[in-house]
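One protein chain is absent from this view; the other protein chains keep their places.
We call the chains A and B, going by the order they appear; numbering starts again at 1 in every chain.
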Amino acid sequence: MDQPKNKRYGMVIDLDKCTGCGACMVACMAENNIPFRDDDTDKLLSVSWMHVYRLSNGKPFPHAEECFLPRPCQHCEGEHGHSPCVSVCPATATDYDMHTGIVSQIYTRCFGCRYCMAACPYHVRQFNWWDPVWPEGMERALNPDVSVRMRGVVEKCSFCYSRYQTALNRAYLEGRRELSEEEYQTACTQACPAGAIVFGDLNNPAHRVHQIVKPDLAHGGRPRNPKVFRLLERLGTHPKVYYLTRRDWVRRAGDNEIQKT
Amino acid sequence: MEEPKSSAPSSRSESETDEKGDGAGAAIILFFILGLAASLLVGWIAFPALLYSEKRQPVDFNHALHNEIVDHGCASCHFFREDGSFSGAPKLAQCIECHREANSDDPEEIRFVEEYVKPGREVPWLVYARQPDCVFFSHAAHVRMGGIDCAVCHGPIGESTSLKPYQVNRITGYSRDIWGWNIAGIKRNTWDRMKMDDCAECHAQARVPGGSVQTQKDGCFVCHK
Partner (left out) sequence: MKIDRRSFLAFVFGGAAGTALSPLPWKLTDDISIWTQNWPWTPVPPKGETTYVASTCTLCPGGCGIRVRRVEDRVVKIEGRSDHPVNRGGICPLGAAGVQLLYSPWRVRQPLKKVDGRFVPVSWDQAIGEIAGELRELREAGAPEAVAWIAETDRGTTAELIRRFLTVYGSPNFIRTPSAQDAWETALYLTQGQRATAGFDLERVSFLLSLGSGLLEGWGAPPFVFRACGALQDRNGRFVQLEPRLSKTAAKAHQWLPLQPGTEGTLAFGLIHVILKEGLERKPFVATRTAGLEDLKRNALREAFAPEAVAQATGLEAKTVVELARAFAAAERPLAVCGRGAGRVPGGLQETLAVHFLNALVGSVNVEGGVIAVPEPEYIRWPEPEMDAVASQGMQTPRVDGAGSERYPLARYLLNRLPEALLQGEKPAVRILFVSGGNPLYSLPDSERTAKAFSRIPLLVSLSPFLDETAAAAHYVLPAPTYLERWEDVPGAAGFPKPLIGLVRPVVAPRLATMPTGDVVIRLAQRLGGTLRAAFPWESHEVCLRQTLAAAWEPLRKNGFVLDESFRPQPFETASRKFEFGNAELKPLAEFRPHPAPGDPGVFKLTLVPYDSLRLTAALGTPPFLVKALESEILWKNDIRVEIHPQTARDLGLADGADARLITPRGEARVKLYLTEGIRPGLVGMARGLGRGAHDRYLAGKGASANRLLAAVEDSSGFEAGWGIRARLERA
């Protein structure tokens, strides 16, 4: 069977444009049936596939600066798809797909050991400590394209894989196997009112992500654009989420481990 | 045996011993066979009978009759929507196009019109192929791109004059058609079963290239959501 060329779906987030408004978080919650609880203030216990962090340059008033850093799953490629979480999962519940570069999570397969959460250096994985409960009537807003997760399993951002499946369905109906850049976009990318998120195929030189990042694909996709960086680059996880900024302190904050060693 | 005239008691006792010896072996075999037979009966006949409960479809639909009338075969009622999704079991609105009134004096059709069309109530069809929510299946990928005929997975349902009973697995809640009607899970036709292994088997045969790092087969998200 003929198979289209392998994709490496990735994202670049312009931290100089991101306003920290949270539209990406909410669009993600609506798209992906993220549950909510009476008290979601403890962000370590709160399930959110996309989280906006606040970074500070640590300088005193009035030289203080802040930057907002949205953090979806980084979809690490590791070495040949051995991302930190995929390599430790004892249940084959999470997997790296060479065709798309997306790290999957199958909830019915997961038995909740949380090994992957310990392995992930980016805190993108969250555990469902509680049954997801919607107040009466609000479950009508659930999206049938995404499975609702049960208590006791780990979940994380899937780069809106359901939107990929939906886009492919339409393409198949039209007899195509290839998607155009705009046909498959994540919910956060689409929602971002600042236009700070760009999503596409890093392998495809025609896609904006490729043009901005200029990835060195022979070396785990390391960015060639000096303004682009990845979180904890030196760990060798080869994430496919890139960040763009003009500010040096922000770039340094993205790999703060380096300063310590 | 050299002393055929030996005393009856002794011979009796001998024979008793013999009988006991032979009888004990036979009894063991007998009980073994009894156990075997009983468990086989339970496993092959009682278990399936107990495992499934049977439901009737709300309306006994005649596929063969409709298939003769419509122009585009299965796709006349089970079609692709514009966005590439598959419509599945038809909605009442589609049925009403022809069945605003009963077209015949078929009692089933009259009942259908009375119970569903007139009150505008959707027919709660029981879908034999219903999969768990975690499954994503693209009809477009299989039918349009793979060129697979409906019958490959759904069997010759289009030729049936009556809907077969819908058996529900009491443990899982899914239709018996997923595991297959053969309780041993043996299939003769491609459409006999609809388990994940059957999907994988066909994908392997069709040489669908696998992208999974973990299994070297298809990536999980190809069929899951």
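We adopt the following convention: a contact is a pair of C-beta atoms (placed from the backbone, for glycine too) under 8 Å apart; a residue touches a chain by one contact, two chains touch by 3 or more.
The structure presented is a predicted model; accordingly, all values stated were derived computationally and were not measured.
> One chain is left out of this view; which of A:A91, A:A118 or A:M138 touches it in the full complex?
Counting the whole complex, the residue in contact with the absent chain is A:M138.
> Of the residues A:R151, A:R177 or A:R224, which one touches the chain left out of the display?
A:R151
> Would you write out the residues of chain B that touch the absent chain, in ascending order?
23-24, 27-40, 42-44, 47-48, 51, 81, 83, 85, 87-88, 132-134, 169, 171-174, 179, 183-185
> Extract the touching residues of chain A with respect to the undisplayed chain.
For chain A, the residues touching the absent chain are 14, 16-17, 19-23, 25-27, 29-31, 33-34, 36-43, 46, 48, 52, 54, 56, 59-62, 64-68, 108, 131-132, 134-144, 148-151, 187, 190-196.
Following the convention adopted for this analysis, only the chains that are shown with their structure count from here on.
> Which whole number of Å gives the spacing of the CA centres of chain A and chain B?
Roughly 40 Å, centre to centre.
> Of all residues in chain A, which touch chain B in the complex?
Residue list for chain A touching chain B: 1, 3, 6, 80-82, 86, 89, 92, 95-100, 102, 104, 106-109, 145-148, 158, 161-162, 165-166, 168-175, 177.
> Could you pull out which chain B residues touch chain A in their complex?
80, 83-85, 132-134, 136, 138, 140-141, 144-145, 206-209, 211-215, 219-222, 224-225
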